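Heads up, the thing below is written out as structure tokens.
Only one protein chain is missing from this complex, and each of the others stays in its spot.
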Amino acid sequence: MAQGNQSAEQRRRIRRTAILLGVVALLIYAAFIASGMLKAQA
Amino acid sequence: MKTVKRALGAISTAALAALWSAPAAAAWTLNLRQGVTPLSREIYHLHMLIFWICVVIAVAVFSVMIYSIATFRKSKGAVSANFSHNTTAEVIWTVIPVMILVAMAVPAARTLVKIDDTSGADMTIKVTGYQWKWQYDYVDEGVSFFSTLSQASNEARQLDSGVNVYEVENYLLDVDNPLVVPVDKKVRVLVTGADVIHNWWVPDFGMKKDAIPGFINELWFRADKVGTYRGQCAELCGRDHGFMPIVVRVVEQAEYESWLASQKAARQAAAAPAAQTADQAGAVAAPNANQKTTVLVANAE
Partner (left out) sequence: MSATKTHGHAAAHDHHDDHGPAKGMMRWLTTTNHKDIGTMYLIFSLVMFFIGGAMALVVRAELFMPGMQLVDPGFYNTMTTVHALIMVFGAIMPATVGLANWMIPLQIGAPDMALPRLNNFSFWLLVAAFSLLILSLFVPGGGPAAGWTLYPPLVLQTGDAFPLAIFAIHLAGASSIMGAINIIVTIMNLRAPGMSLMKMPLFVWTWLITAYLLIAVMPVFAGAVTMLLTDHFFHTTFFAAAGGGDPVLYQHIFWFFGHPEVYIMILPAFGIVSEIIPTFSRKKLFGYDAMVYATASIAFLSFIVWAHHMFTVGMPLAGEMFFMLSTMLIAVPTGVKVFNWTATMWRGSLTFEPPMLFALAFLFLFTIGGFSGLMMGIAPADFQYHDTYFIVAHFHYVLVPGAVFAIMAGVYYWLPKWTGHMYDMKLANIHFWLSAISVNVLFFPQHFLGLAGMPRRIPDYSTQFADWNMVSSIGAFGFGLSQLLFVYIIIKCARGGARASEHVWDGAYNHGLEWTVPSPAPYHTFDEAPVVK
């Protein structure tokens, strides 16, 4: 109902930003595990 | 009326603390101790410096708040002003705090540098944290032993022990074998852990360091007063984290030397028959390196 008055453009931007932030979160997760693996090898 | 209540409400316990000062002062302790080393005293003075600066700032800020609460009340007819900026004020109360922080940082940094300098030590002791006891190793003397919570304390602390803990001397701060060091000597302590992270802390020395398995940390102290000083493990290490205290006896050089000599003698005497006992124990029980070590050390005592 609330989304009824959002434009397609708005919905596109919202979806894009949400996916971007989600990917950033996953990348940070992976980066820290990778840092642990590198440190363990050193 | 409400103002008075408010002010009291905000600092009520500080007033309460003052009321309790006279008898049994040791029980209602309020402040850090000065300790018995030059560094512990330096830390104490640093602590007091920062504390007083905080008090002055607090009094200033809280006074303005309390004044506002008391004076600018709608019930007293106060009409609100219109301002919502004052660039000068904002600059001042950004710059002045920075200056105060710099003033604090200088002595703090100096002390930190001194703490870090472990060179020129007169002796070295290796401390290993176990679940749940300490092992002390005089690395240059070949003397090593475990230091465990005293039996009296250990019995009293059991659930429903029925023992009145006030009747146990130095309850939870007493051990079977204290660390013994000479007074006025720079003692370098190597700290490590055997199983999980522990932490060796003696408040009177102002020094505390994590005991981490697989790594060796360093601290140093120079006690300038003879006496017995008590500390506790300061890193959660399992069920009996609260029951592995640290006791250090600081004694005159002569007493230290004779204590050391008797330790060495006891080890030598124990080494001969203990070797036999260990063989027997090894034959009877399942061969277990840890068990053998414990048997040897126990006999050395």
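The chains carry the letters A and B, assigned in the order they are written, with residues numbered from 1 in each.
Operating definition for what follows: contacts are C-beta pairs under 8 Å (C-beta built on N, C-alpha and C of every residue); 3 or more make two chains touch, one makes a residue touch a chain.
Predicted model, so just to flag it, every value in this text is computed and none were measured.
Asks: For subunit B, which residues lie in contact with the unshown chain of the complex?
Replies: Answer for subunit B: residues 2, 6, 9-10, 12-14, 16-17, 20, 24, 26-33, 42-43, 46-47, 50-51, 54, 57-58, 61-62, 64-65, 68-69, 72-75, 78-86, 89-90, 93-94, 97-98, 101, 104-105, 108-109, 111-113, 115-116, 156-161, 163, 165-166, 170-173, 195-197, 199, 201, 203, 206-210, 212-215, 217-218, 231-243 touch the chain left out.
Asks: What is the set of subunit A residues that contact the non-displayed chain in the whole complex?
Replies: Residues 1-8, 10, 13-14, 17-18, 21-22, 24-26, 28-33, 35-37, 39-41 of subunit A touch the chain absent from view.
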